[in-house]
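Shown next, in structure tokens, is the structure this report addresses.
Every protein chain except one is present and positioned as in the full complex.
Take a look at subunit A:
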Amino acid sequence: MIEERFDAIVVGAGMAGNAAALTLAQRGLKVLQLERGEYSGSKNVQGAILYADMLEKLIPDFREDAPLERHLVEQRFWMMDDRSHTGLHYRSDDFNEEKPNRYTIIRAQFDKWFSQKVREAGATVLCETTVTELAQDAYGKVIGVRTDRADGEIHADVVVLAEGVNGLLGTRAHLRERPKPDKVALAVKEMHFLPRETIEARFNLKGDEGVVIEAAGTISRGMTGMGFIYANKECISLGIGCLVADFQRTGETPYGLLDRFKRHPSVAPLIDGSEVKEYAAHLIPEGGFKAIPQLYGEGWVVVGDAAQLNNAIHREGSNLAMTSGRIAAEAIFQVKSRKDPMTAENLSLYKSMLDQSFVIKDLKKYKDMPALMHTQSQSFFLTYPELVSRAMQNFLRVDGTPKVEKEKTTFKSFVKARSWSGLFGDAFRLARAWR
């Protein structure tokens, strides 16, 4: 057993864990951070987009040395059927600002940098160490962790569980349930390398400008899911994810889905001739507000993906992770400053602070969206994309058919596919879940 005692142990060195460890160390607490990978980032998978505002709150001058890829000047939403996409693109020169708002990053590189900041702030970071279980006293209070190292048990006043979406410790200690197949998506991703100039030409970019494409439609074969294409400096992150329950139900393979997405006529030219250098898979929390577990207890708090804090509608996760990590650390610091014990009652401060932040407010706003998307997946991911594609083609193809007849055909196709009550019902349900 390691005799040394810590104020706090942080399990995991992803966005949430690094934010928590950094904040605790900056406040002068004695922090131990444990990470199972060979370095922070070597087990972490994300698209990935970095949100500057949330990182600025931790490291104001991060732009000076953080490994950033491209700042985003354009977002494309694609509604896809098998041969087409209908796009909504937003590009603005306003995003070419002195302090850009969003960047693409490569997690293995970014997290390594982030971890260095955690060390510089004074935390002890121990990698290649898997935490196997939480150490609890006779009353169930968490008093530390056990690891796979020979000198196993380490004690602390509080344990911050930043163990990721597939965190085992909290479940093993009965602090929260295992994520259910209909509350997590499985995403698979490839890294496609191309010369910088080729990427810039294909995506209409100059310098460090970047673009993100989010795609939904028949690419997910009727499952609830989305594809994504992110332009980095010299590579393209390309992936697709669908609910685990949908994979289970349909028997679709994740790699089959990915390869069909890559062969789509709208996608294939973007990655033509690229060299693939990695294939990764990761779970994404999709349950939203209603899937958030108990966030604190006797001697512990849970942050980031482990707490299912992910905004599936806006595709935001890392910022919720960073913010929940920071807020948990600030709450712990306040309890510690008052010389109070790390009881559930005192740590409930974390939840009340989080409730006041954008994290819980945003998730609450969309609390009914996951259920709607999951139960209506056939309509939203198959029927409507096909209808929209046909409507667009009908609108654009010039073949001598009078426009009045063309419009009639389009209206009829919508009503035939979903019926009037279905169309109004879908619109109503969507509006209600969105508001």
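Definition applied: a contact is a pair of C-beta atoms (placed from the backbone, for glycine too) under 8 Å apart; a residue touches a chain by one contact, two chains touch by 3 or more; residues count from 1.
In the analysis below, contacts and distances are computed from a predicted model.
**Student:** One chain isn't displayed here; going by UniProt, is it "D-methionine transport system permease protein", "Carbohydrate ABC transporter membrane protein 1 (CUT1 family)", "Ferredoxin-like protein" or "Multicomponent Na+:H+ antiporter subunit D"?
**Tutor:** So, among "D-methionine transport system permease protein", "Carbohydrate ABC transporter membrane protein 1 (CUT1 family)", "Ferredoxin-like protein" or "Multicomponent Na+:H+ antiporter subunit D", the name matching the hidden chain's UniProt entry is "Ferredoxin-like protein".
**Student:** Just name the one of A:G17, A:G144 or A:P254 that touches the chain not displayed here.
**Tutor:** Among A:G17, A:G144 or A:P254, only A:P254 touches the chain that is not shown.
**Student:** Consider the whole complex, including the chain that is not shown, and state which of A:N44, A:S274, A:N319 or A:S389 touches that chain.
**Tutor:** Considering the complete complex, A:N44 is the one touching the chain left out.
**Student:** Which one touches the absent chain: A:E214, A:E278 or A:D426?
**Tutor:** A:E278
**Student:** What is the set of subunit A residues that contact the non-displayed chain in the whole complex?
**Tutor:** Residue positions of subunit A that touch the missing chain: 36-38, 41-46, 48, 106-109, 111, 127-130, 132, 147-149, 165-166, 168, 178-181, 184, 186, 188, 190-191, 235, 244, 247-248, 251-256, 258-260, 276-283.
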